[in-house]
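Only a single protein chain was left out; the remaining protein chains are all shown in position.
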Amino acid sequence: MRALTKPGPLLIAAFLAAAAAGCGRDGDPVPIEEKRVLAQPRPEQTVAADTMKRMGAQPDAGRGAGAAAPQLAWDVPEGWAELAPTQLRAANFSVPAMPGLECYVTVLPGGGGGLAANLNRWRKQMGLGPLADAELAALPRVKLLGADAHFLAMDGTYTGGNVEGGLPGYTMAAVALDRPGAAVFVKMIGPTAAVRAEIDRFKSFCASLREKNAEPPPGDGELKWKAPEGWTQGPAKSMRLVTFVPAGTTGVECYVTVLAGTGGGLESNVNRWRSQLKLEPLSAAEIAALPTVPVLGHSAPLVEIYGAESGLLGLVCELGPQTVFVKMTGPTPSLRDERERFVAFCRSLSD
Amino acid sequence: MSRNARAEGREGGRAGGWRAILLVLALAAPAFAEESRPAESHARWNRETVDLFARLPVQEGGRVKPLSTFASFTLLALNGRRGCTTPEGVRLEPTEWLMDCLFWPEHASLYSCFLVQDTQALDDLGLAHEGKSRRDRYSYTDLLPARGKLFELASQYDRIEAKLRNSVQGQVVNLAHNVMQFESITSSFYVLRSTPAGADCAAIARVFGKDARPSFSGILARAAELRPYLGMADDPHGSGASGDPVLRGWAEEVAGSPGGLALFPPPPGAAADAEWLTPGGVAAEALFGGADMKQPVETLAEFELLFRLRGDATAFGARAESFRDRVVAAARARGEYDKIPLEVAFYRGQFFYYAQVVFVFAFLIAAFGWIKPTKLVPRLTTGTVALGTLLLVAGITMRCIIRGRPPVSTLYESILFITAVSVIASMVAEWINRQGIALTLSTILGAGGMFLANRYEMQEAVDTMPSLVAVLDTNFWLASHVTTVTIGYGAGLLAGAIGHVTILGRIFGLKRNEPSFYRTLASMTYGMLCFGLLFSVVGTVLGGIWANDSWGRFWGWDPKENGALAIVLWELIVLHARKGGYIRDHGIAMCSVFGAAVVASSWWGVNLLGVGLHSYGFTSGILLTLIGYYVFEALVLVAGGVAWYLKRGAGDSAVAARMLPGPEKVG
Partner (left out) sequence: MRRFLEKSFAFLASFGLAITVLSFLLVLTVVGTVEQTRTSLYEVQRRYFESAFVVHDLGGIPVPLPGVYLLLVVLAINLVCGGIVRIRKSRSTAGIIVAHAGILFLLSGSLIEYQWSQKGHTTLAEGTETGEFQSYFEWEIAIAEARSSGRVEEHVIPGAQFMGLREGEKARFVSPAIPFELAVNRVFANCEPRAARAAGAGSVDGVALEELPPGKEAESDVAGAYVTVRPKSGGAPVEGLLWGLERYPMSVVVEGRRWTIGLSHRRWQLPFSIHLDDFRQQLHPGTGMAKAFESDVTKTRDGVRQKVKISMNEPLRESGYTLYQSSFIKPSQGGGRWWSTFSVVKNPADRVPLWACVVITAGLLLHFAQQLIRHVRAQTEKRA
């Protein structure tokens, strides 16, 4: 019975001691005791990245008006391991059998500062001097995304990693393509022997690179947008991605529909709308002369019909496998008021 | 003035707001403008037809329910009551109102079925309201001029957290929601009114003939032949060309038409959790989808005929039967009809309303007995309470059968169940002690509980048989944990109720010379506390075990868990204090009154905190009631304390002595 009185204070004392116990501060170094064994390294451990990259920071040139930045698809060469893409790398690989080797694809909207500047920056990373314009022009070409791209292989000491003094005996292979709207670079860096061993697979990888078709099926909701001020989202309706009701209007609604294929084609849709408002059809030339709005990287014709009482604003954006329709209907005066916001809304559509 | 003339006057008189709304639809169907004007007069529906519609199944809120249930809760939400009066002064029941909304939307727009609690909300919207009282009803047509402003403000206020909105903001959000709901219902069948004719549409001319004017369902029935003209790129049989723009345009408008009611069961062979279809949904599936839509399209054809017969009550009634037969057969084949008649019977029975009436009646009898005791009164009271209890239990049982769930899975059901538990428990206490006190209490608890339940249902105005979130989808835990904990609540509240009798009895000198009366009360309170503790402890631990099984932690200090724990702790304190001689009869009464307040906090209070996993939504109307209750209990406790203090010297020394720490006796 006597013993029973004891555990209490003891437990409390133990608890207090535990609570007060600090951690290894200032004084002696604390030994690291815990250890675990992984069968494979974590993907992120195979990448040597600088601090900026590690924190997922974006370069200043990033994104911006990059409407034309292509979505890419590819075949992974045998023996390569695909790593998670990062903000700067559209595709990212390691080759498990070749330690220290990395390969990645970069897409820089807006050209990323020009071909020459980039090639020379890489040469500098390899401890080499810049190329003269003539040398640049004389570089061999390979096919990339259906166009001729520059190919460059550089041996030297790689200083691009986060390593003091650089990595001697390294090779960088690079394919660079400057396209309107975006530059595409494919690079492989690693110990010279490793790069040599993988160069053929690197080239076949470059050849396999292609543009991905925008694939979301109708109504998938993949499309994003920014609602103009004062627009309220209306109740969800089938076949429509979204419906908006502009504030302060009556009988006006704006909605987005995505249909597979051409959705009947530009001409028939425009003329169908016109016929609903009892207007004559337009000729193909007249339709071609319609003003356009940049939507989802395409120039989409804008149809404006202002009838005596009611009217229609319509936009047809043909993406190939699917067509996006944005429509606003309602009384003519309200449509005139909302036109600016309608156009802004169409511009805000993004994948 | 005839309806027709009124409607025309309205059309001419206003600046075309209604027309503007319809414009969207008119664009797709030029013929619609002529049809939209109420051309036919509208007689009242036959009683049998209304009955038939009341029993129609419809899918809403994740389950298939009778149309009458949907109508009744929708109207309750819009109008604050289960009824609506036409401008002619005819009182409509919910199903009739819904039928008018579906078949005569032009007329339904004139019914004052939107309750606005405070004209301030209308001032906000810039709507005039001369001649209306502060809390009054408005028609859709009345509200229409401010529709744009209403939605604009509502979307602004919607961003404010519900509990931070002021009352006007809350009302605006509510009203906007109600207007949307009304629009969704009334626009259910607009699609039926506009179909392309052979004369305007090449595809229709090709399939049906040049002069054909096929019906809506007629077109859907031949969707397969029309498909190539829809210009669908992925259609292997498609021409690949652009298709017929008129047909394509019509199909798009129809398939994307507003929501409306899901009255059409999915085609045979559809998945068990397939959605029921609206007319637009049937069209979308038939035109663009892949499933065999023969059966839904045939059902839609029946409905379309019905729609055309709306002016002829007899023919309408007859056609409605064959429509009903098709829908019921399809629903039955999916196993979604079995409980519909029972649910209709449940709501027709108004069990909880009658239970309230009966309990009030029982209370009056009991009260009479206290004034003029006779032998007959207790028996009569017992009989009446038994009847009320029977109604309550019958209602709860029917709900269990309809939902296929144990009695408690929502806050509303907890009121019903707790009332039943406390009434039955007090009858058992009465049977043991035969003092008439517990019996009287049972009438008060029954009447109060039923009042609370009915008020809550009115206030929330949502289906009280909602679909349950994933974690609650387990009858085992609902039956064990929820039921046990709820019984614990009931016992705690009953103990508090008996405590009130003790305290108020002492203050008002009730049975001053019968110490045995108070001793009995004390033993009843004690018994209830024990009963409550048993169920609270077990229920709370069971809740932990459930949480351990679904979230991986036994105890998470979540507010609702803490509420249950608080009840357990308080009851433990009281029972140990009694055992240790710290409190006696009066003290137990005081403690049990406080305990009832603890139960109320756990039951309702924690929901108001708005944090935690068990936060079942903000129950705004409850807050004031709850505060009122706390104030009342505080007054009772103060009065009880004063009473004890004053009587302490005056002879009741036994009580006083026992309030002080005394020698501890165990066992």
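Going in written order, the chains are labelled A and B, and every chain counts its residues from 1.
Following the convention adopted for this analysis, a residue touches a chain if its C-beta (ideal position, glycine included) is under 8 Å from a C-beta of that chain, and two chains touch if they have at least 3 such contacts.
Predicted model only: the values in this text are computed from it and were never measured.
S.K.: Looking at B:A291, B:L380, B:V462 or B:C530, which makes contact with the chain not pictured?
M.R.: In the full complex, the listed residue that touches the missing chain is B:C530.
S.K.: Looking at B:E48, B:E88 or B:E275, which residue reaches the missing chain?
M.R.: If we include the chain that is not displayed, B:E275 is the one touching it.
S.K.: Going by the contact rule already stated, which one of B:S68, B:T95, B:S187 or B:N562 would touch the omitted chain in the full complex?
M.R.: B:N562
S.K.: List every residue of chain A that touches the chain not included in the displayed model.
M.R.: Counting only chain A, the missing chain is touched by 1-2, 4-5, 7-8, 11-12, 15-16, 19, 22-26, 28-32, 34-42, 44-57, 86, 94-101, 161-164, 221-222.
S.K.: Which chain B residues would touch the chain omitted from the figure, given the whole complex?
M.R.: Looking at chain B, the ones touching the missing chain are residues 59-63, 262, 273-276, 432-434, 467, 469-471, 473-474, 477, 523, 527, 530-531, 533-534, 537-538, 541-542, 544-546, 548-559, 562-563, 565-566, 569-570, 572-573, 576-577, 579-582, 606, 609-612, 661, 664, 666-667.
Basically, only the chains that are shown with their structure count from here on.
S.K.: In their shared complex, at which residues does chain A touch chain B?
M.R.: 230, 232-233, 235-240, 245-251, 253, 255, 257, 259-265, 267-269, 271-273, 275-278, 309-310, 312, 321, 329-331
S.K.: Which positions of chain B touch chain A when the two form their complex?
M.R.: Spelled out, the residues of chain B in touch with chain A are 17, 19-24, 26-28, 30, 144, 147-149, 151-152, 154-155, 180, 184, 231-234, 241-243, 245-246, 248-249, 252, 255-259, 280-281, 284, 288.
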